[in-house]
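The complex appears here without one of its protein chains, the remainder shown in place.
Each chain carries a letter (A and B) given by its place in the written order, and its residues are counted from 1.
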Amino acid sequence: MRSRRDRAGAAATAVVAACLGYLGFRFLQWGVVHAHWALPPGAASSLCRASRGQGACWAVVHERFRFILLGAYPYEQQWRPALACLLFVALYAASAVRACWRPWLLGLWIGVPAVAVLLLRGGWLGLAAVPSDAWGGLPLTFLLSTVGFAAAIPPAVGLALGRRSRMPAIRVLSIAYIELLRGVPLITFLFMAALMFPLFVPQGLAVANVLRAQVAFVMVIAAYLAEVVRAGLQAVPAGQYEAAASMGLRYWPATLLVVLPQALRIMIPALVNTFIAFFKDTSLVAVIGLFDLLGAAKAVIVDPQWVGFGVEVYLFVAAVYFAFCYAVSRYTHHLETALAAGGRR
Amino acid sequence: MSGCSGVGVPGASATAAGARTPTGGAAASTLDGVRRKGYVHCGVSTGVAGFSATDARGNWRGLDVDVCRAIAAAVLGDASKVRYTPLTAAQRFTALQSGEIDVLSRNTTITFQRDVQLGIEFPAANWYDGTGFIVHKALGVKAVEELDGATICLIPGTTNQLDVTDYFRKHHLAFTPVVIERLDEATSAFFAGRCDAFAQDRSNLASVRARAPIPDAEVILPQVISKAPYGPGVMPNDVRWMEIVRWSVFAMIDAEELGLSSRTIDRALASDDPNLQRFLGTTGGFGAMLGVDSGWAYRIVKQVGSYGESFDRNLRPLGLDRGVNRLWSDGGILYAPDLR
Partner (left out) sequence: MRALAWQAGAVALVLALLVVLVVQTAANLRLRGLASGFGFLGRATGFEISASPLAYSPRDSYARALAVGLLNTVRVALLAIVLATALGLVLGIARLSRVRIVATLARAYVEVVRNTPLLLQLLFWYSLSQALPGPRDALRPLPGVFLCIRGLHLPGLAWHGGTRWLVAAAGALAIVVGLLRGISRRQRDRAGRALPTARLAAGAAAVLLVGAIAAGHPAVTLDRPALMRFGFEGGMSLTPEFAALLIGLSTNTAAFIGEIVRGGILAVDRGQTEAAAALGMSRARVLRLVVLPQALRVALPPTTTQYLNLTKNSSLAVAIGYPDLMSIADTTLNQTGQAVEVIALVMTVYLALSLVIALLMSAAEP
């Protein structure tokens, strides 16, 4: 009995390995052996075009990777968006170290995006001013997701508390907001921000496209985060409220000082998951014409010179997204086990 | 009221601006808004060679871009004080209606519905065009009627889309539309072979073909199936602004008829031809009537150039013929009222 099962397993392994090996071989042939890594100076993309189907054309990534990663930012000023990227990565790295889970980390989540915006905008200390229409690539992706996330936390806490409130009017309002924004595709809000925003505000108030998309993201992320916070609040034992009340604490001090800090600890993994989800969803701004990482990639392959090499460009961009999101999701996984172990002790 | 007269041309001060608000003081006028911002906010295309596209250094260039620059030269005294917002065909009217942009100068065809139903005003036409087709040469298609059953790439919300639909219905032909919103994406889909033909304004087809991986593999059909006058669009709530846009376009056309160009205009300042004197603002005080200063038309020609210069700079290099877009005096249909 046992041995028959093992033999079946071995046979399955062999079959799958053979298929994988074949596919892997074909992919290597296409992606490495017959691939064009860079064009010789002066050569055109026709070199790649000649071997289409046989070999990948990584030359398109080689030629345009600065545009994909940094967008249409003025070429000689590109150290600024690059530095902004480094700042964001440092922020994420610091947030991953548990020794840094102190109140000043919250300050960092406000400070780093602010510095990044100043850096991108310029107009001070001799830095040339660059309008936000020219921002793009990875810094824009980092900016939209980080600011969207950080700015959504306060309204999300308010909405979560509102949804759990004993006052019916406040509960209904919170539920209406949360369900409305979660029930409708994100892209409708982006369209709204891109096309209709000026109809809602007094005439003559010009708001940059980037800022509009940012506002739409904050509003939507707040609704999704509210549900995360609510789950966190629910996980705090009712005894904690009662204990706080018996100490004479009123609602707000009890919530802010006793319940929320405990809930926050419980919901950290869910918070990080929401962050990854929206980090990926910032790519939707490509649809309304902003040049984030994906938008810039789209712009590269409509260049007639590179028509038809979308697969190569998208694989490169996918690798960038994957590297970031996979690292963060592995981290959450590790955190979940660590926190669970901590809770058991 | 800052930053109006930038060039040292003699004339009345621009304080007359806004004194007579045509809308009856319903809201802050566009002109005041533009002066306060310090730039003209101009909606352009996402890249149509010759009309509005960025060059290698990121500067906007084109016949439509020159309209924006002319307005800025007239109103702010500096043709470079323009902020460009690239808009897709679908975004353009909403951006204008919502007040995001001051003027839409984006190869936009003037139609009844856009004028009457969308409530957009087209103060002047600056280019006469029509819908044509580019086809893969290998198909051997010589006329539009042979496209029965073909797959055609279209951009949603363009008059091309409606023209093709009408033309095929009229001639009892069938086609499959492939609708792609951005011009560059539609162009690349056509090159990739997603469609048999691509319907576009005739003036754009030459640059589409020039951008093909193999230009000789594509052919432009000789037929033009519609007429499409282009013009800048503004909102109807501000008559004064409409007049500024209209006369900025007319000034460029009139300048060509008067024989003025950016290089020769300083010589004309000394002329005693009354037509030239009115144009240059040395007599007549027309600038004040328009709400700008008297050097407005001078600056348009000095900084942007005449219509002919704009054409030579932007469209002639694409291999485009002026065709009907010649002056009426040269046998074309370009006909602008005089400054009188």
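Criterion: a residue touches a chain if its C-beta (ideal position, glycine included) is under 8 Å from a C-beta of that chain, and two chains touch if they have at least 3 such contacts.
What you see is a predicted model; the values in this text were computed from it and never measured.
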Which displayed chains the unshown chain touches: A, B
Residue among A:Leu28, A:Val201, A:Ala235 or A:Leu257 that touches the chain left out of view: A:Val201
Which of A:Pro40, A:Gly126, A:Pro168 or A:Gly248 contacts the chain that the document leaves out: A:Pro168
Touch criterion as defined above, residue of B:Leu63, B:Ile180 or B:Ala288 at the omitted chain: B:Ile180
Interface with the unshown chain - residue positions in chain B: 26-27, 89-94, 97-99, 113, 117-119, 138-139, 147, 149-151, 156-157, 161-162, 165-166, 169, 175-181, 189, 192-194, 196, 235-237
Residue ranges of chain A at the interface with the undisplayed chain: 9, 12-13, 16-17, 20, 52-53, 166-170, 173, 180, 183-188, 191-192, 195-196, 198-203, 276, 280-281, 283-284, 286-287, 294, 298, 301, 308, 310-311, 314-315, 317-318, 321-322, 325-326, 329
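Assume only the chains that are shown with their structure count from here on.
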Residue ranges of chain B in contact with chain A within the complex: 27-28, 33, 36-37, 41, 46, 58, 83, 85-86, 88, 91, 94-95, 97-100, 182, 184-185, 187-188, 191-192, 211-213
Residues of chain A touching chain B in the complex: 45-46, 49, 72, 74, 131, 133-134, 194-199, 203-204, 206, 209, 289, 298-299, 301-305, 307-308
